[in-house]
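These notes concern the structure reproduced below.
Yeah, one chain of the complex is gone here, protein chain that is, but the others are all in their spots.
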Amino acid sequence: MDKSIASVAEAVADIPDGATVMIGGFGGSGSPIELIHALIDHGAKHLTVINNNAGNGHVGLAALIEQGQVDKLICSFPRSADPVVFTEAYLAGKIELELVPQGTLAERIRAGGAGIPAFFTPTSFGTDLAIGKPVAEFEGRSYVQERWLKADYALIKAQQADAHGNLTYRMAARNFNPIMAMAATTTIAQVSELVPLGSIDPEHVITPGIFVNRVVTVANPQQEEILNRAEAVYP
Amino acid sequence: MDKSIASVAEAVADIPDGATVMIGGFGGSGSPIELIHALIDHGAKHLTVINNNAGNGHVGLAALIEQGQVDKLICSFPRSADPVVFTEAYLAGKIELELVPQGTLAERIRAGGAGIPAFFTPTSFGTDLAIGKPVAEFEGRSYVQERWLKADYALIKAQQADAHGNLTYRMAARNFNPIMAMAATTTIAQVSELVPLGSIDPEHVITPGIFVNRVVTVANPQQEEILNRAEAVYP
Amino acid sequence: MTDIEAIKLSNAQIAWRAAQDIEDGAYVNLGIGFPEMVAKYQPQGRQAIFHTENGVLDFGESPAKGREDWDLINAGKKAITLRPGASFFHHADSFAMVRGGHLDVAILGAYQVAQNGDLANWSTGKGGVPAVGGAMDLVHGAKRVAVLTDHCTKKGEPKLLAECSLPLTGVGCVTRVYTSLAVVDIEGGNFVLREKIPNISFDELQAVTGAVLTTDGPVADLIVPEL
Partner (left out) sequence: MTDIEAIKLSNAQIAWRAAQDIEDGAYVNLGIGFPEMVAKYQPQGRQAIFHTENGVLDFGESPAKGREDWDLINAGKKAITLRPGASFFHHADSFAMVRGGHLDVAILGAYQVAQNGDLANWSTGKGGVPAVGGAMDLVHGAKRVAVLTDHCTKKGEPKLLAECSLPLTGVGCVTRVYTSLAVVDIEGGNFVLREKIPNISFDELQAVTGAVLTTDGPVADLIVPEL
């Protein structure tokens, strides 16, 4: 078994129009810029994207939105240093937004990966973000019922991988990546380094290969923050 | 901040009669034998114990039951190579059993630690173990609602710790230990080695110290399997 | 009258047959006991990855006697070894793999299987100490849930039934049954016979099966090696 794929282009080539795509990262940290840019080149449209944010500047997720490929965004915080792309699309009614509290977003994704169709959380009870959702009381405290989130594809960024798709991450770039790996039918990981099977200590594997379908090496991945400071634009 | 405690006796000294105590391990692997034996010496009674199993032979959890300290056991699999202690107590009506499917047990504990009071699972739907529980349908499939599990204390076994309570585990001895650490008001970890702060790579911490209250070093912990092959009896 | 006890497959042979259906690279959970034998019979050139619910992926054979490490065990509490590419994880993550549908195949034993896919394999309903372990999770966790079983009980009673009489492990969860006499799929609420051992007739097989055996095409011979 070898899950490695030769190029980012090949890795995303079968993502169809209308797909639901989770994209890892928190802001630029852990954002799989090269996979997102490959998705822009690929050109799939009418996507539903799940990410914590809504992109920054004119690269990565912001660029994907700028190209008009995203119909709907599910996120917690669509603001950034330079949020102009999303803001304009949203205010022009060109993109739908489902705003989800960050912890609920993480838990819904984890639930999708863990086969838990719904759960109760105190988060958002009594707020506008709970409108229309079932509520229940446990031991006298009120909770909101939330549903799992799943995706057709997850695009994630990791540090090391082996051919079975076992992954490690780099510092806070871990964030949403491991849980999105669990929640997608097809998980595609860009990794800085593909190492021989057995090189990753079994104690240190963060995402076991069972959650990963494709691995593509991007040896020196770009950082959204650095690109934006250089005012980069993609494509 | 220093969470280290000098002895297992001191670590368990405040566990009161009637406490709910999670005990880590899957069979003997990851079972905190020395902490359990300290709890036997301490003598707290009328305990509710949460563990995957019901003990083996006459050491560890089996010994705690044999001493009559456990009123109720919540577990998935109360059988073992030598289950005589639990079996006799159960058939004599001296101990109450709440039988929970293993994955549901794990998820209920994780939910307790994660502030999720209830969740839905396909597990046990249509079986005797779902009797009396709410059911709901999502996308045409039926699920059972399960409640979180929390404890007053968790007794767990880990490999390395630092003074802040960051933990690593040893191989499959990880099992229930990290999730029980999350779900108890007071988590007590016995560890093979206490290492200086900063010695555990932040990437390799399995249980962050926020989930751990007390750390006690047991340099060469006993293995239940070895004790039972030697027909050991405690006390 | 054919002496079924004389011609039926051994447990090893049933396990061998089940192993032939496991693809290279499949993620597989084998139930405690008899299903564990499936690992031994993987076809040449194929390598499944085995999951054990106590938190190990990609484990290998048992260690030599005296070389056991009791922190490295499987769900049956037997000592195991690791293969390159192995990983450890905690119990909630392990059952996320199961419940989340990430396993390709789960193979379990059975007391009874019903034609709608109901499985009874955790309780004889007779009192004593009940124990369920991970069975109720595993039946909902894999893309394919297969059962390995003798075709009949030791008393000669059918285990493939119109309806289970013992307490259920799961409702409508089994997709294929490998027995000592046949390979049977469960489709649309029916037992569909795919293979039977050559020296039993369809009628003889039906006579020891507690529900109607249907066919939707030719029934192949169930041929296994001596083991």
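Each chain carries a letter (A, B and C) given by its place in the written order, and its residues are counted from 1.
Here is the rule we go by: contacts are C-beta pairs under 8 Å (C-beta built on N, C-alpha and C of every residue); 3 or more make two chains touch, one makes a residue touch a chain.
Keep in mind that what you see is a predicted model, and the values were worked out from it rather than measured.
Colleague: Which displayed chains does the hidden chain touch?
Modeller: A, B
Colleague: Decide which residue listed in A:Leu129, A:Ala163 or A:Leu194 touches the omitted chain of the complex.
Modeller: A:Leu129
Colleague: Of the listed residues B:Ala81, B:Val135, B:Leu197 or B:Val233, which contacts the missing chain in the full complex?
Modeller: Checking the options B:Ala81, B:Val135, B:Leu197 or B:Val233, the one contacting the hidden chain is B:Leu197.
Colleague: What residues on chain B make contact with the chain left out of this view?
Modeller: 1, 110, 112-116, 162-164, 166, 182, 196-198, 200, 202-203, 205, 208-211
Colleague: If the hidden chain were put back, which residues of chain A would touch it?
Modeller: 26-30, 52, 54, 76-81, 83, 86-87, 90-91, 97, 99-107, 109-110, 121-129, 142, 169-179, 206, 223-226
The rule we apply is simple: only the chains that are shown with their structure count from here on.
Colleague: Just the number, please: Cα centre separation of chain B and chain C in whole Å.
Modeller: Whole-Å distance between the two chain centres: 30.
Colleague: Where the CA atoms of chain A average out and where those of chain C average out, how many Å apart are those spots?
Modeller: Distance between chain centres: 36 Å.
Colleague: Taking each residue of chain B in turn, which ones touch at least two of the other chains?
Modeller: In chain B, the residues touching two or more other chains are 107, 121-122, 169, 171.
Colleague: Specify, in ascending order, the residues of chain C that touch 2 or more different other chains.
Modeller: Touching at least two other chains: 56, 88-89, 92, 95, 98-99, 140-141.
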